[in-house]
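And now, subunit A:
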Amino acid sequence: MFKDNNLNTGISVETDKVDENINGDKKVVLEIQELTKRFGGLIAVNSFDLRVNQGRISSIIGPNGAGKTTVFNVVTGIYQPDGGKVIFKGGDLAENKPHQIVAKGIARTFQNIRLFSNMTCLENVMSGQHCRGSAGVWSSVFRSSHQIKEENRIGELAEGRLHQVGLWKFKDELAKNIAYGSQRMLEIARALATNPDLLVLDEPSSGLSDRESEDLMKFLKDLLKEEDLTILLIEHDMNVVMGISDWVTVMDEGRKIAEGLPENIYHNPLVIEAYLGKEEEEEL
Partner candidate 1 sequence: MKENNKLKPENIFIKNWLVIILITALLLFPLSGNNYFIDVAFFFGIYALLGLSLNIILGEVGLFNLGHMGFMAIGAYTTAILNTHFGIPIIFLMPVSALAAAGFAYLVCSPIIHLRGDYLCIVTIGMGEIIRLTLNNNPFGITGGPNGVFGIDFPSLGSFFIIDNSTKFYFLIWIIVGLTIFALINLQRSRIGRAWNCIREDEIAAEATGIDVRYYKLLAFILGAGLAGVAGNIYASKLMIVSPESFDFMESCMLFCIVLIGGMGSIPGVLIGAAAISLFPEVFRTFAQYRMLIFGSVMVMMMIFRPGGIWPRKRGAVEFKSLLLKTGRDNV
Partner candidate 2 sequence: MKRIKFLLVISVLVLALGVASLGVTAADKPPIVIGLQGPITGPYAVEGEMAKQCVETAARIINEKGGILGGRMIEIRIADDACQPKAGALAAIKLISQKDVVASIQTYGSSVTQPASILYEKFKKLNIAYGATRTDLTEKGLEYFLRTCGRTDTQGNFFAEYVVNVFGAKRIAIMHDNQTFSVGLAEDTKKGLQPKIDAGEVEIVYYDGITPGESDYTVPLTKLRETNPDIFYFTGYFPEAGLIIRQARNIGITCPFVGGDAALNDEFIKIAGLEMAKGCFMTQEALLKDLLYPEAEEFGEAYKAKYGEIPSSPWAVYAADALNVIAYAIDQTGSTDSDVLVDYLKNKLENFPGITGPIAFNEIGDRVGTGISLYVVTDEGGFEIYNP
């Protein structure tokens, strides 16, 4: 992993000093340092820094192609970075396979929902517990008592998660047969079933009705109250972001152009120009 400086030139990052002492006491769960990712000639992420604090909801916003999802894919191990580090709970995630990262405690959802469509909702959620299980081939074939206990544990936990996201009634439906909104919640339930410390949501509210996004926001807030969890999310919908985020980072063209408390970001001219401007055009 190398770090090339010439990429950092001309990056103006406006940081909110206020925040540091607001949550100075909070410990950092995820830290991204000078992250760089290229695809051929295109530099998708350009020496990007980020610190995600324990027990908060942090968001990354930015126009399309700003490199938000790429950051996620590097964090969750689907891509390997071309430069920089990703440090989770003090450990470097470099060279980790996605499933190892999940085992370490980062769970994610996808922008375009990726469910196991021909399996029942319950099975989908149960598969989340896979990395917490240990039964091998033999104990599964011969149904050892340990394996039976484990299966029960997995099953009950999955049922619990389904209740939590309010999909209990669909437990035996195939995932492909339930409504879009429910599929989003199911994917979140699946991610939660891995008992993560950090939940990474890629545009959770995209394609949801306002009503559904409202529920989603409420759900995430309650989640944070109930469980010792941290959430990092990419969002397009400003209302959602401003509604639930404790801390917002703005990306454009692979760089961080600003970060701070939602209200400050909201009035940050740089952001308005780089992001909201585009947003309005999109709405035309």
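Note that a residue touches a chain if its C-beta (ideal position, glycine included) is under 8 Å from a C-beta of that chain, and two chains touch if they have at least 3 such contacts; residues count from 1.
Candidates were picked such that all candidates are chains of the complex that A comes from, given by their letters.
Being a predicted model, the structure only gives us computed values, none of them experimental.
Interface remark: subunit A makes contact in this complex with candidate 1 (options 1 or 2, touch as defined above). Residues 76, 78, 97-99, 102-103, 107-108, 110, 114-120, 122-123, 126-131, 133, 135-137, 140-143, 147-148, 150-152, 154-156, 171-174, 177, 190-191, 194 of subunit A are the ones that touch candidate 1 when the two sit in their complex.
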